[in-house]
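Single-structure report; data block below.
Of the protein chains in this complex, one is absent; all others appear in place.
We call the chains A, B and C, going by the order they appear; numbering starts again at 1 in every chain.
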């Protein structure tokens, strides 16, 4: 065996803290190492060709690269190996940058550590075994989870590329949060006017199949071959028969608070989510329906001329195969009643910005009028409070919800335009307007009269006057003093939060959530759309707070990732899979229940013992299913189960080298 | 009156003879009297006549299940005499594809508990060869040169048998139950909690860390790594043992290194952690008298305490170490938060 | 401080706009005016506060401030304002408004400094610096 060691300076990143000459010199003395060299930038073309030449000149068959994290450049070096006709898994990386030079300051000690890390990599690579990946077919159908603007966009893009898409939405209509909005910043386009055409396009697209009032119940499989169970909730209305006339809704005697209007209006037990709903077919909310509670009523069925009402409908489990999954599950707005100082839920005139948005919306509960919920009169003085539950480590979410600055500016503008004479005060900590034309929009809001006061509000309390106004106690950083404003209406810019079931769904999909419950991308900068699970892509706010254009761009990005996968038509299987040494395996199958991918099964092997043929059970690994976690290998008593790239022998060698 | 031991012996002999005579099995694996006094050893009867040598008494400790994996038993129809613990081990072996149940006729014995010979000798105060034993209902009557005395079974039985909940193999697991007539149980209601039977565990737990270490060093330093514990264990059923492996060498040839002993015994305990049937063979066969079973029992107690009761060879697989989930205790979460 | 029920009407703010051609509402309180003001240490209200008060329509407080008369009209603020709001001009407009109401005001002279305010301001304006 001829191992070559290459030590990278990474410019000054490694060289400043690690004595690369000493590391190289020491490497030359390590067992089986026949060549060692230090290079300024190994990842550069020059560095790569240096390795290539050394492989040729010194007939190297294993390479150890001491450089940055393998998570950074492992594939770069693996490709080089392949180009040189060597197995990609004959290269081993010693992480002397992220795990050494960047985290230490004492050059002497860092050098000792770097030498140890190289020694460890040399020991490991000495026992490396060649690994290959298989080509697996891809099911050319995508699943988009979530029918908000991000989900719709992703579905449309994939469908336009000619691939079938299933779009799953938990509500009875697609549209998501954007359907609730009145206008959109910074152009003040009417939200419905730009969203509705997209909804209709999605519903009528020949490549898109909608599953509304449905949820993902189970996911198995892997990139290219996901097996997804969709739970289609019973709508109790036959969509084939229903013509959307709305008679059932009119006649339904049961009224319940309308979630779409944040509870500020009533809807019926049989309802369509909003007037422009797609599909525009009502559903029966069984929790509230009188018929389902008592077995009596049945008015909707009586009045329906097409006989579309079907009380006997059952929830249905639909199983489908997909090649790629786009997650666009969006967010929820935090109900800010946990922050007692803002009196939300205690005073009727303290509302959330979404409630204001609904009021401003012409199809909303007040048909576009802004009123004080306490008395129905027009407010004159309105106080906006920013960062309610956002950027709050004490009693909220530590992150910035990103869109509140702009939508509050939008609200002040809309109020000023629609109702001249109203005064808008905005208490803020920072105004963040990073985005195209956003600063100009904020400027416009100020010029139109929105009065920004820098300082967070500490208390909102009833003023106790005849109008039942509220007193907002804050501080103006400019004037350097406490200020109090008697307001008619207080609007709280509440925090965007991950969906409460994000973690459950993430668990099914094999993607992780960050500390705040948003899905984690594969790389913060360079792979913001992909996830750790291959074939699962992110779109929209499920990944973190975003505005509409950002969500739409990410959705298109996610769509393209799926399209690339489908165009390729094949995926490479994980090369570092578990493998069974059949000679050692007893076939005890203790490993079988450990495997999260059900990749382990039992097979019979025939062997000859003393001239006689004998059948014997052993474990076997389905390489297409195995993702290479090694949980089975960690358990195997006899050491028959091993993991490619991380064999017991290799890991033992690493441990022994230290 | 015929003692229960004699009646079981007779029943085993008759059954074995009948099976062999009818050609239903090629051989019967059971026990016969050993050369030493009050000792029973494994015995294979291949003819009805030989079946008369089969024997049963409370000295049939040796677990027979591992023999079934041996080469000479392959492709043969075998009838095997099984105690409760053996039958549990057998069931594990079947579930782990180590033996083929189809080829077996399992004769489950209504086990009365096993008596360690040393314990008996110590209790009797006389060498075993001087003693004649009579199985009475209230205890064992010892007649020796010093006279005669009756010892309660609790005083002489193995602690493993005192805690045993499955002395008689489950009817569903065997082809035939061999029940003796007469007094049924040596121990009335064997329900001594493991904590009492293995009070050593608590004693050790109460020691300081250094003392514990010293205790185990003293014990393990005697280990000569003869692998008797492994070989006798009815659940050590691997086709090839990692300790025999040369590359990577989990153990090296040096047999005087405490670290190597620790390594061996920790790993051994782990390999049987969730599969130990509590027969106590490991400790019994140890030529150095190392209380190995304490490690097994400790792991069983931990598993039971934190992850719920699981009886290997009785409860359905998966075994506790083969499954894990979100609902389980997280002893590392809180600590990590600080 | 509790905000008065009625703040300055838009028309009052319009007056300032009319006189200066500047929209004080556009001020985003970067405080650069106060940062560079050579007279800041003598002022009871810093230039950015004057802007903020004007913006909030709290004109009574503006008129009550001594700062109007401390301002030397050096134009440092105006030359540096990122919003081009010329705080010095805005100050001047307030002074002019007040002087129109009561021409001979006490504040036009200050005991602490020997130079009459009005004269200094005039000189600055005349020499454009």
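Note that a contact is a pair of C-beta atoms (placed from the backbone, for glycine too) under 8 Å apart; a residue touches a chain by one contact, two chains touch by 3 or more.
Note that contacts and distances are computed from a predicted model.
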Name per UniProt, for the chain absent here [options: "Phosphoribosylformylglycinamidine synthase subunit PurQ", "Coenzyme F420-reducing hydrogenase, delta subunit", "Acyl-CoA dehydrogenase" or "Phosphonate transport system ATP-binding protein"]: "Coenzyme F420-reducing hydrogenase, delta subunit"
Contact list for the unshown chain, restricted to visible chains: A, B
Among B:39, B:240 or B:262, the residue in touch with the chain that has been omitted: B:262
Options A:70, A:379 or A:587, residue touching the unrepresented chain: A:70
Where the unshown chain meets chain A, residue by residue: 69-72, 95, 97-99, 102-106, 109-110, 112-113, 116-117, 120, 503, 507, 510, 512-515, 520, 532-533, 576, 594, 596-597, 627-631, 633-635, 643, 645-646, 648, 651-652, 654-656, 658
Where the unshown chain meets chain B, residue by residue: 201, 204-205, 207, 209-216, 242, 250, 254, 257-260, 262-263, 266-267, 269-270, 273, 295, 298-299, 302-303, 306-307, 320-321, 324-326, 328-333, 336
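Just so we're on the same page, only the chains that are shown with their structure count from here on.
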Between chain B and chain C, centroid-to-centroid distance (C-alpha), Å: 98
Sequence positions of chain B contacting 2 or more other chains: none
Residue list for chain A, restricted to those that touch at least two other chains: none
Sites on chain A touched by chain B in the complex: 583-594, 602, 609-610, 612, 614, 617, 635, 637-640, 648-649, 652-653
Residues of chain B that touch chain A when the two form their complex: 71, 74-75, 95-98, 237-242, 245, 247-248, 250, 271, 317-319, 321-323
Residue ranges of chain A in contact with chain C within the complex: 423, 431, 443, 446-449, 451-454, 476-486
